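A single protein chain has been omitted from the complex, and every remaining protein chain is retained in its original position.
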Amino acid sequence: MAPAPPWHVSAWFNAPQPLSLEGLRGRVIVLHAFQMLCPGCVSHSVPQAERVHRLLAADDVAVVGLHTVFEHHAAMTPVALQAFLHEYRVTHTVGVDAARPGEAVPATMHAYGMQGTPTLCLIDRTGRLRLQHFGRLDDMVIGAEIMALVHERGDNAAATLGKSRSDGIAGCAPSGCAVNRDERHS
Amino acid sequence: MAPAPPWHVSAWFNAPQPLSLEGLRGRVIVLHAFQMLCPGCVSHSVPQAERVHRLLAADDVAVVGLHTVFEHHAAMTPVALQAFLHEYRVTHTVGVDAARPGEAVPATMHAYGMQGTPTLCLIDRTGRLRLQHFGRLDDMVIGAEIMALVHERGDNAAATLGKSRSDGIAGCAPSGCAVNRDERHS
Amino acid sequence: MAPAPPWHVSAWFNAPQPLSLEGLRGRVIVLHAFQMLCPGCVSHSVPQAERVHRLLAADDVAVVGLHTVFEHHAAMTPVALQAFLHEYRVTHTVGVDAARPGEAVPATMHAYGMQGTPTLCLIDRTGRLRLQHFGRLDDMVIGAEIMALVHERGDNAAATLGKSRSDGIAGCAPSGCAVNRDERHS
Partner (left out) sequence: MAPAPPWHVSAWFNAPQPLSLEGLRGRVIVLHAFQMLCPGCVSHSVPQAERVHRLLAADDVAVVGLHTVFEHHAAMTPVALQAFLHEYRVTHTVGVDAARPGEAVPATMHAYGMQGTPTLCLIDRTGRLRLQHFGRLDDMVIGAEIMALVHERGDNAAATLGKSRSDGIAGCAPSGCAVNRDERHS
């Protein structure tokens, strides 16, 4: 199983210093990609990530938000994100996915092959990407899958979690915003 | 009873041409003041205004949104508002409350003495401000109060609706964002 | 327009004395038919009727619940209804629709031709049935339609409200429970 791709982040919020996959090795990482103007992210997945942070995060689990802007770039600037995080009382760490010159889709989103927002990634203690889901996930399933990774021990790490799943969203639906073909190729 | 203060709007969205109180005379006006980064507006009052527009608006009732930015001005620009209205599928008319040089609170918000967002104003067929409420209102109450104004006839217009009510919000609470003392006086 | 059919009620709860259409003449009546084991009634329409009672009922508006049991008769007895009303904190008046010997559908439900539960009926100040709806209605629409009837004056009573509408429910769906053909004819 391949390791999770490295992150390309141009700014961090709610973090004393930049985070990296290497720096979090040994912990289960909940990576949550969102956009501040994606309705399904605002109503569902951002508060859900905050719940993971408050209910489950500790020595074993780290929650990292990733602002993966692939549309409305002039509206979703870092200063706007900062105001958003303040008003929505987001306390977990959030990074700004680094823009790629001339491209709509930012660098980390591109490296992971994400189809839109929200996307949830679970990375195990050894740095492998074990689940990637575009769309909504139940709280109960997230709690269970995180805890399954927390309790893995060495060789018995089963690859039972599905990688790269999707809710099949097109455009911006209540559950999320999909990357259009044009945006992917721009 | 005093007439509703005129509007000062620097840009209109979802409107073929600028709106005014005079132009809407004869109709009941539902004026809905909000900010795109006010959580209580996004989750509750913007979709509620859209429901009024879809369920009750017609010849008799006009719904007008007003983007009254009094904080995070660099984040809530007209281009950001345009993206917001697009992603949240807002179809009713929205005006940008005109900034006042050197002041945090914009012109129309100041003229109405609004305490924060969301604020709902009901203006009767003759242009008088009959209800102004800061915070949340039940759908059932809004439906009833609008219809009470629709059915008023001439002299029997009772002033039963309360003007300038408030939920007593401080800062940004789940139900809305209040203007701070500093912002009011800046 | 025909007058609303009279009610056939075998027991009353939350009422000092039996109610009747005649006794309520002059007021707008919100008649709310439900079953205590109809999920859409419990989650949506019973609390909605209670909101009407608390927000809009007064001298002008009366809210009356009607327990129209057309299935599971052994489960939804008057003693069970009494426990239900107590536990769900229902404070408006509720009548038990009178059973008809050998028939599944009770008497008032039959007289009104109701298709299932929940059904909402609006009866105007003069006793005419102005709206009958099977399924869910928005709070905003209910508030508006009640207030439209409250403000009617004599001859200008327009028949704008639709009679006998339905959400097209079959069996028990999230929004309500429909009478089956067998139950109607039994």
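So that you can tell them apart, the chains are marked A, B and C in the order they are listed, and the count of residues begins at 1 in each.
Just so it is clear, a residue touches a chain if its C-beta (ideal position, glycine included) is under 8 Å from a C-beta of that chain, and two chains touch if they have at least 3 such contacts.
In this text, all values refer to a predicted model and were calculated from it rather than measured experimentally.
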{"item": "Among shown chains, those touching the left-out chain", "value": "A, C"}
{"item": "Option touching the unshown chain, where A:R51, A:H86, A:R100 or A:R128 are the choices", "value": "A:R51"}
{"item": "Positions on chain C contacted by the hidden chain, ascending", "value": "37-39, 42-43, 71-72, 74-77, 79-80, 82-84, 86-88, 172, 177"}
{"item": "In chain A, positions touching the absent partner", "value": "51-52, 55-56, 138-148, 150-152"}
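The criterion applied here is as follows: only the chains that are shown with their structure count from here on.
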{"item": "Chain of greatest Cα-centre distance to chain A", "value": "C"}
{"item": "Nearest-to-centre chain - CA centroid comparison", "value": "B"}
{"item": "Residue-number overlap at the chain A/chain B interface, same or different (half cut)", "value": "same"}
{"item": "Centroid distance [mean C-alpha coordinates] between chain C and chain A, Å", "value": "48"}
{"item": "Chain A residues counted as touching two or more neighbouring chains", "value": "none"}
